[in-house]
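This is the structure I have questions about; it appears just below.
Omission of a single protein chain aside, the complex is shown with its protein chains in their original locations.
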Amino acid sequence: MSESVEKVKAPSEPLFSKKNKKLITDPLSDNNPITIQVLGICSALAITVQVEQAFFMSASVLFVLIFGNLSISLLRNLIPSRVRIIVQLVVVASLVIIVNEVLQAFVPDVSEKLSVFVGLIITNCIIMGRFEAFAMGNKPWPSVLDAVGNAVGYAWILLVVAIFREVLGSGKFWGMEILPQGFYEMGYMNNNLMILPPMALIVVGIIIWIQRSKNPTLVEEH
Amino acid sequence: MKALEKIIHNLDPKFEKGGKWEKMYPLYETLSTFLFTPKHVTKKGAHIRDGVDLKRTMFMVVLALIPCLLFGIYNTGHWHYEIQSYVNPALEGYRDYLTGFGDKVIYGLIKVLPLVIVSYAAGLAVEFVFGFIKGHGLHEGFLVSGMLIPLTMPADVPLWMVAIATIFAVVIGKEVFGGTGMNILNVALTARAFLYFAYPTAMSGDKVWKSGTDDMLVQAGNVMPDGASGATALGDLASFVGDSPVVAGKVMSSSDDLVAAFESAYDPIHAFIGMIPGSVGETSTLAALLGGAILIFTGVASWRIILSFFAGGMLFGLLMNGVGANAYMDLPGYYHLIIGGFAFGAVFMATDPVTAAQTSWGKIWYGLLGGALTVLIRVLNPAYPEGIMLAILFMNVMAPLIDHYVVQTNIKRRQKRFKTA
Amino acid sequence: MAINKESNAYTFGFSIFLVVVVGAILSSLSLGLKPLKDKNAEVKKQIDILNAIGVDADRSNAQELYAQYVGNNTFVVSAQGEKLEGEDAFALDVQKQHRDKTIAEEARKFPVFVANKDGQTMDVLPTVGKGLWGPIWGFVAVGDDMETIVGASFDHKTETPGLGAEIKNTSFEEQYIGAKMTSNITVVKDGSGKLDAQKVDGITGGTITSKGVEEMMNRTMAVYAAYFSKTKI
Amino acid sequence: MESTLDIFVKAIFSENMIFAYFLGMCSYLAVSKTVKTGLGLGVAVIFVLGVTIPINYLLENYVLKEGALEWLNPEYGINGSSTINLSFLSFIMFIAVIASIVQLVEMLVEKFAPALYGALGIFLPLIAVNCSILGGALFMQDRQYSTMTDAVAFGLGSGIGWLIAIVFIAAIREKIRYSNVPPALRGLGITFIITGLMGIAFMSFMGIDY
Partner (left out) sequence: MSKTVKLRKGLDIKLVGEADKLKVDAPMPASVALKPTDFHGLVPKMVAKQGDKVKIGSVIFYDKYNEAIKFVSPVSGVVEEVVRGAKRKILEVRITPDAQEDAVKHEPKDPASLSGEEVKAAMLENGLWPFLKQRPLDIVADPNVEPKAIFVSAFDSHPLAPDYDYIVHGQDQFFQNGLNALAKLTSGKVHLTLNGNVPADATFQNAKNVQINKIFGKHPAGNVGTQIHFIDPIDKGQFVFTVNPQDVVAIGKFFAEGQYDPTRIVALTGSEVKNRKYYRTIVGASVTGIVNDNLESENVRVISGNALTGEKIDRNGYLGFYDAQITVLPEGDQYKFFLTKGWLGPGFDKFSSHMLFPTWLMKNKKYRLDTNMNGEERGFVVTGEMEKVMPLDILPMQLIKAVMTKDIDAMELLGIYEVAPEDFALCEYVCTSKIDIQEKIREGLDLIKEECM
């Protein structure tokens, strides 16, 4: 579940040096948190029925991860190692609470649909994983970039799955009908199975299939 | 035949590696091995081999399905005219099962053959795509699936749905595991379950079981005429909650009345022969048993699974009679075996050797649990009156675990010999 | 600075510091956002009630419309059909009450929202029941005569899309208009709902959910009918 | 109103943590290669859920939720406690409880039941990050179970459902080792697809009325 600790120790490099760019681009495909590292799946799939939910979920993870990585990175020299994990937990939990409160206050309908899954961001392995693997050992700026990279890597998978499921399952995108009425008149029907949980897994499976077929270096040995 | 053999095998070099039509090899292999058992000989080990091969085995299953198919064609035609008769007085005589035999057969053919063709076309197309990728010809598994799929569909299901479901089942249900012999869920059931959950209105409810119910309703002003019903037997039974059970349009006051009424509406003999509405090929227990007899006799299907499946259903049905908490549970146990595709599922679906349990004892447990689960879902789960499909899928998922424990038992038993010896 | 990061005192101090800071941030945020959250919940309920009397409302205008049509004209009825005094109908969460096993059925409370639309007085009655997968609920509006249904809106959490979920559809809801709440309203399958005011055509393939609505309506409406029959006299 | 049995069976099948909510997927994917380890982790999950759900239930009902602190009133001289709503703290409290309980359980088991520790020991640390535990607590809060019995039934049911899921997939993964899965799907991909197909098969239990 955890991966080797990456250390980036360049004293003064430009804000978007090659190395820093890699921090962002790597998690988008070759080291994608969901399809390659198998992290954060718990909360990822249940809320991909509609693009809207997936978007807010991704945004929440982005927020939590950026600020979490940032604060852990800032505090990294102050945290006593014995209570390290607890401190990390407290930081995530607090950030998630903030997100939850804000969602409840400003987008109550979405918040209701996300129900417990906002809370489950706490146990989203990506977050603790990045704290432990990256932010504890790196300066704030790379940590933020790393957070952005991972959160976006998480987000695009979520959004793709959600687009598939919403368009095929409900004929909608972000709650708006997008399939022409003529389709339905010709006998087309929405695929209800797409809305049911099993299809989320199968869609991710297919994404992995495509991704790894394109890049055979990612193939696992059974 | 020699001439044909010559013509075909003169083409061999063109399709082999480096040949002109190398890319078409899978297609060629499929055709040539269909026409001629290849001249491959054994190399070492057993120099002689049993005459059986997968083609003959699978062909036997397709053969065993023919009674179900034929009966299904007729049954489809019959129920079409039956439901039409409520708006077209000229057809009233057709309510009798055997009147209008020719018309019914023709109608059935028109409805059922396209299903069969679409199922085979879609499935074989996918198989060929994967065959081309992997460079081999067609493996025989789909020959059976392709026939099973249409038989599990209501006759009115749109053809594009059959095509999508077949493609889904073959790709996700089979090819991702590496093709014939490697899958975990029965391909035909995967297709059926896919449609059942994806397009429930086309696969369940009261309007799909008798072909043409929708047309009839339009003519009748969207009100079901007196005496007409579009439900399956199980649907009828499941269509109530609480105190107002309704069978064949009559409100029942107690569960005894209900069972009595059910028996008169669905005479056991009729149900056994299959004279009830339902999916194309699943209604006739008789036809399924005929096929089952062929399969058991030839050893293609495991008698352990079939017998224990029936036993499991019967025993659990009796157990439920004892509990009797709802009217459904009071249904005599044997009814479960003759309605709603029980026999069809037990004979043709549960016995799929790839997805069933693979050890001898495992098969018995698999069958018993599967039969019991079917009845359990029927009596307890009002959402899925046709319990057998999901029960078998669930058992497919469970089969590896059953096998795991049977294998563990074997290992323990053999280890024990050394301790006591 | 030579602070020993691993010392007990430091660890302890750090922890306390963290807890205080986090606690302060979180509670102030929570307090700050509380009015907004409360309002959201309130508005949601208002929209539902407004829908039952056929007023289209969204989050932006719900409060305004609610004040216009309903206002504070609410009261609570007991399971025996008696009016209860001193209860806040709006704050009563009927769903929670329905789920709470510690409250006996006889002790349940039934709120009534009296609305006024186009000169007609309507009583909006919440109702809660069980569908196929989870809870279903709705609001029913009863007209001047205190027995004819003039509006209904249903909702659910987890019913099957395309099947059970169709109870949300206006075409299903509208079938209830004109039915008498004083006697049973049956959900039927044969399409005869169009012919009989007391019958409603069920959702094809959504039998269980339809039957759930039937059960929910008959159970709740009986209580209100008992109350209305007393008031009418 | 759901019966306790209803809650229990639902939690096992139709609201299965894995197939319906994908909770605890990380360890589900990582530890399902053989039936034996799957079983070990599954038992550990049941155990921890069985312990943490009741504790979190008490926490929720006597500390966190709106009016939960009513019991402080008034003999202890604290006024207005019935309006205190600490539910915004529930995430942090739940996760703290879970983390410390897992620690505590690990120590206790090691001390008093070394045999059990041998079987579960390696799995217990994995559990703290298993979403199904926090998920269980959050669902318990969300669904507002009205009695302790219901909450425990839910907790145990969820655990058993999780165990069933992991043991089933472990057996399937043992079986498909012989299969010729396309390379790109090996490992993770095929496991996702199998889980999806299992989810379809598990839907047979949805809507069962007990």
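For reference, chains read A, B, C and D in written order, and residue numbers begin at 1 within each chain.
The rule we apply is simple: contacts are C-beta pairs under 8 Å (C-beta built on N, C-alpha and C of every residue); 3 or more make two chains touch, one makes a residue touch a chain.
Computed from a prediction, not measured in an experiment: that's the story for all the values here.
Although it is not drawn here, the omitted chain touches the following shown chains in the complete assembly: B, D.
When the missing chain is restored to the complex, the residue among B:26, B:154, B:179 or B:387 that touches it is B:179.
Mapped onto chain B, the footprint of the missing chain covers residues 1, 4-5, 9, 33-57, 59-60, 139-141, 178-182, 297-300, 302, 304, 353-354, 356, 358-360, 363, 403, 407, 410-411, 413-415, 417-418, 421. The set of chain D residues touching the chain not shown comprises 177-178, 180.
Keep this in mind: only the chains that are shown with their structure count from here on.
Overall, the chain located most centrally, as judged by its C-alpha mean against the mean of all protein C-alpha atoms, is D. Set side by side, A-C and C-D show the greater C-beta contact count at A-C. Between the Cα centres of chain C and chain D there is a gap of 30 Å. Centroids built from CA atoms put chain C at 44 Å from chain B.
Rounded to whole angstrom units, the spacing between the C-alpha centres of chain B and chain D is 37. Looking at chain B, residues 172, 176, 194, 197, 200-201, 382-383 sit in touch with two or more other chains.
Across the assembly, chain D contributes residues 88-89, 92, 181-182, 185, 189-190, 193, 196-198, 200, 203, 206-207 that each touch 2 or more other chains.
Residue ranges of chain D in contact with chain C, taken from their complex: 1-2, 14, 88-89, 92, 143-144, 146-147, 150, 206-207. Residues of chain B that touch chain C in their complex: 200-201, 204-207, 217, 222-224, 228-229, 231, 238-242, 244, 249, 382-383. Across the complex, chain A meets chain B through its residues 187, 189, 191-194, 196, 202, 205, 209.
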